[in-house]
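Worksheet: the structure to be examined is printed underneath.
Left out: one protein chain. Kept in place: all the others.
Each chain carries a letter (A and B) given by its place in the written order, and its residues are counted from 1.
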Amino acid sequence: MTHPPTAAHAALRAELRDLNDDYAASLDELDFARWTAFFTDDCLYRVVSLENFQAKLPLSTIACQGQGSLRDRAAAIRETAVFEPRTVRRMVSGVRVNALHEDGSVEAQASFAVFESLSDREPHLFMVGRYLDRLVRQDGRLLLRERVCVFDNYRVRTSLVYPL
Amino acid sequence: MTHPPTAAHAALRAELRDLNDDYAASLDELDFARWTAFFTDDCLYRVVSLENFQAKLPLSTIACQGQGSLRDRAAAIRETAVFEPRTVRRMVSGVRVNALHEDGSVEAQASFAVFESLSDREPHLFMVGRYLDRLVRQDGRLLLRERVCVFDNYRVRTSLVYPL
Partner (left out) sequence: MTHPPTAAHAALRAELRDLNDDYAASLDELDFARWTAFFTDDCLYRVVSLENFQAKLPLSTIACQGQGSLRDRAAAIRETAVFEPRTVRRMVSGVRVNALHEDGSVEAQASFAVFESLSDREPHLFMVGRYLDRLVRQDGRLLLRERVCVFDNYRVRTSLVYPL
């Protein structure tokens, strides 16, 4: 494993910025087919509070293993979940490469802020936190083998309808 | 029309990021001459709610057609509008190329969050939404022929004094 110097990997970092911006747009636009295409077949996707993450507690707010599980989640949102309509806008910054592994996989992170607009109140900051990622390159494209969304909030206002 | 693959256009995307950051800074600094210089002579600039935008309703919160109209708007803010002083800070992320047209024009988008600070309360999230742009290159520089600012808010807290 190589810990890359800060200044290096500018190109990889730029690629990760593009990936994160595309990821955010696909979810903001509720395009779940595009969302699942960011992950490998055997992916792990988790949403977990910082408290649980730091205490290494197993409880996740959302946990999906594999493409099928992601698609189930998306179908549940589209077809069965009952919730107040809302518009969600994600902003991603602080994209960083944490490690390059010999098998070509990449560890990376990014900060996210999620803003929610509902019909009866002001737009508000809904969630803030960090993506912790493990990516692999397949057919030239970086894919998420693992994305852990660690949110800083101690509680979740309203409910977490959409993935982060 | 070409729908570009996600991975392509990294250079154009970087250029658009720079443009959006410069745009935000010019408005944050109330430099309206710099702001109008981002647009073509025959530009269309609109601020519209997501509700109206999706319903294709014609009502815009702000609508300017052409440079003269932008300059009128700027003059009105500087010289005639009466409003409580405030500092506005715009953050732009999620810059994406949506389409490249054969005539060389570019369709692009970006997410914005606007934070407002007034003297008697905490800084707050004022607006959040998306820029939907059509750009053309003139003398080597990308200019906005059309910028539609679609805000997610269902209502506007205080009033929309400055352009987005």
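Heads up, the rule we're going with is that contacts are C-beta pairs under 8 Å (C-beta built on N, C-alpha and C of every residue); 3 or more make two chains touch, one makes a residue touch a chain.
As the structure is a prediction and not an experimental result, all values here were calculated from the model.
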| item | value |
| --- | --- |
| Given A:48, A:74, A:91 or A:106, the one touching the chain that is not displayed | A:91 |
| Residue of A:40, A:60, A:105 or A:153 touching the missing chain in the full complex | A:153 |
| Listed residues B:93, B:109 or B:153, member touching the removed chain | B:93 |
| Interface residues of chain B (partner: the chain not displayed) | 14-15, 18, 21-22, 24-25, 28, 87, 89-93, 113, 115, 117-120, 122-125, 140-141 |
| Missing-chain contacts mapped onto chain A | 6-7, 10, 13-14, 50, 91, 93-96, 109, 111, 113, 124-125, 127-130, 152-155, 157 |
